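A single protein chain has been omitted from the complex, and every remaining protein chain is retained in its original position.
Chains: A, B and C, in written order; residue numbering restarts at 1 for each.
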Amino acid sequence: MAMYNDKVMDHFMNPHNVGEIENADGIGTYGSPICGDMMKISLKIEDDKIVDAKFKTFGCGSAIASSSVATDMIIGKSVEEALALTNKDVLDELGGLPAIKEHCSVLADHAIRSAVYDYAQKTGKTYKGLEGFDPNEDEHEHEHGCQIEE
Amino acid sequence: MAMYNDKVMDHFMNPHNVGEIENADGIGTYGSPICGDMMKISLKIEDDKIVDAKFKTFGCGSAIASSSVATDMIIGKSVEEALALTNKDVLDELGGLPAIKEHCSVLADHAIRSAVYDYAQKTGKTYKGLEGFDPNEDEHEHEHGCQIEE
Amino acid sequence: MRRVYLDYSATTPVKKIVLDEMIPYFTEKFGNPSSLYELGASAKTDLNISREKVAKLIGASEREIYFTSCGTEADNWAVIGSARLKKKYGNHIITTKIEHHAILHSCEYLEKNGYEVTYIGVDEKGIVNLKELEDAITSNTILISIMFANNEIGTIQPIKEIGEIAKKHNILFHTDAVQAVGNVDINVKELGVDMLSMSAHKIYGPKGIGALYIRKGLILPSYMNGGAQENKRRAGTENLAGIVGFGKAAELAKEGLDEHIKKITSLRNYFIKEVLDKIPNVYVNGDLEKRLPGNANLTFEFIEGEALLLYLDMNGISVSTGSACSSASLVPSHVLDAIGIPVEKIHGSLRFSIGDFTTKEDLDYTVEVLIKVVDKLRSISSVSNEKGW
Partner (left out) sequence: MRRVYLDYSATTPVKKIVLDEMIPYFTEKFGNPSSLYELGASAKTDLNISREKVAKLIGASEREIYFTSCGTEADNWAVIGSARLKKKYGNHIITTKIEHHAILHSCEYLEKNGYEVTYIGVDEKGIVNLKELEDAITSNTILISIMFANNEIGTIQPIKEIGEIAKKHNILFHTDAVQAVGNVDINVKELGVDMLSMSAHKIYGPKGIGALYIRKGLILPSYMNGGAQENKRRAGTENLAGIVGFGKAAELAKEGLDEHIKKITSLRNYFIKEVLDKIPNVYVNGDLEKRLPGNANLTFEFIEGEALLLYLDMNGISVSTGSACSSASLVPSHVLDAIGIPVEKIHGSLRFSIGDFTTKEDLDYTVEVLIKVVDKLRSISSVSNEKGW
């Protein structure tokens, strides 16, 4: 598959951390089926540490692979560390995506931030990495989404 | 050779009646090298009958084949019969030429008429077939010649 | 691993018998058809024999066939050439929303150059409405370009009726028949089309050779300026081997047409029935009757098409998301949009196209794989029947 590298293909064909955590501490969603990709992530957080993360994604190979690798990357990290994850980090970890697909990597870090925001709302905690973050303002359609390239 | 039929090729490769008759009774020329074809014909005439005809032609395959077949056609004919020869007759006898080359068949009947005209001038004879014929008026460049098709 | 090619609408392999016919034209019979000597003259003869074979496939006469480098060039030439030819009579063109990009982008080019284009819609089955077409005609209309059969959903338009409307209003009528040729019985004389586009690589001929049928008497300005090839209408040294291959492919297509249609239609119907029976939440897009024999365009709810495509590919099965030439683009199909499929479902649509080398076993294998991979992708998906979109 010339389109994706082996690592991307591997995460796409055998994604890690697929599913939904029951009684999750934080749940976040990003994207929409209309734009072709939507990721839903649920987190289990203990002592400000992400002990588990699971995702469900509707989307193309890059979206699924990004979801898989991003959940891998945050499990075991502190919440602040997870918030610091950028789509660039996801891209690097995947070893790159085709230019036309790079935007898919945004899916994961946005969904993670939303899930932590949900956790913060419920617990009243504040995080530096959430400063200025507003899940409603950050409308999928505006910022990342449906950025289609002809 | 898809361009010319076998008969044309035969007259072109092995033209009949090539040459110049010494002390010819009539000599005619038609065409010009500038237009790509020029035929010179000399006639031996006895008792108003064409007993011999020879040609020299600068020109393409059709011009040479037309010259060859036309001289064949008039040898043994009366002068009036020879004058009645049209380029259509030449074309028919050759079994046709490519459309783009049909004008080459005009060369022969014009040259024959010029040669007979020369004979008539020298001998003071008149021929029905020469009525209205003026070798000077009939400028190659105007009537047939350099009709180039792009 | 089994290899199952189900993308015959994107391109077809060259049949062996076609390739065998082409080979000598690369090496021994390589003359330039414009050359006067034997090697050139016989190339020209063979070229015209191929022209006749292509003509026969659509009921045209030999002199009405002009070879081009592909279906795209034929489309560009027909649309842009007609626009130039008729510009003193008007500047309005009618086409449809479901044309191939070769037509749509040619129309866009014309729109930037002073022409007006009406893109008429299609119903939910993918068929144009003749009344809408006739209503769109103005005194400025100079060309109607409506595809014969759609490349994504395979729907076949009422070409004969459109031809009658065009004739009634004295408007040129072009049809892009790249997908239809070799799959539908076509007779240009009966259909009243003025121009018709074809492409060899869709009928088991080589890529890089197409043709435009131009009705006798219609003098379309040249789109390729240069030498006197193609009766002075399309310059450029002829793709001799390609033309010979196109000719042979056309001959085979003509000979086997009835059988081809029967066999492929029955395989396609079997496939659709199997998929619909065995996988929930799958829909067929486009009319089921007025349809190319080999086309099955299916929407798999709750999953994204490219992901499904790649899963199938990992299992040796080649299918596509709509048209090949926009496959690298992320724009949702304009064709599925035109028949009213909601965008989220367009993302989950795939085209399976069946061809002469497809077997029932291939399709059984495909259904088997589909059951598994659709299930797996749905288990990953964030949307589902229970939770909704």
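Following the convention adopted for this analysis, a residue touches a chain if its C-beta (ideal position, glycine included) is under 8 Å from a C-beta of that chain, and two chains touch if they have at least 3 such contacts.
Quantities reported herein were computed from a predicted structural model and do not represent experimental measurements.
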Option touching the unshown chain, where C:Ser82, C:Thr118 or C:Ser320 are the choices: C:Ser320
Absent chain, residues of subunit C that touch it: 5, 7, 10-14, 16, 19, 22-23, 26-28, 30-32, 34-40, 68-73, 75-76, 100-102, 105-106, 108-109, 199, 201, 206-209, 222, 224-229, 235-242, 306, 309-310, 312-313, 318-321, 323-329
Hidden partner interface residues of subunit B, rising order: 1, 3-4, 12-13, 15, 18, 29, 32-34, 36-40, 55-61, 63-64, 100, 148-150
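Here is the rule we use: only the chains that are shown with their structure count from here on.
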Dominant chain pairing [most C-beta pairs in contact]: A-C
Between subunit A and subunit C, centroid-to-centroid distance (C-alpha), Å: 40
Rounded Å distance, subunit B centre to subunit C centre (Cα mean): 56
Numbers and ranges of subunit B residues touching at least 2 other chains: none
Contacts with 2+ other chains: residues of subunit C: none
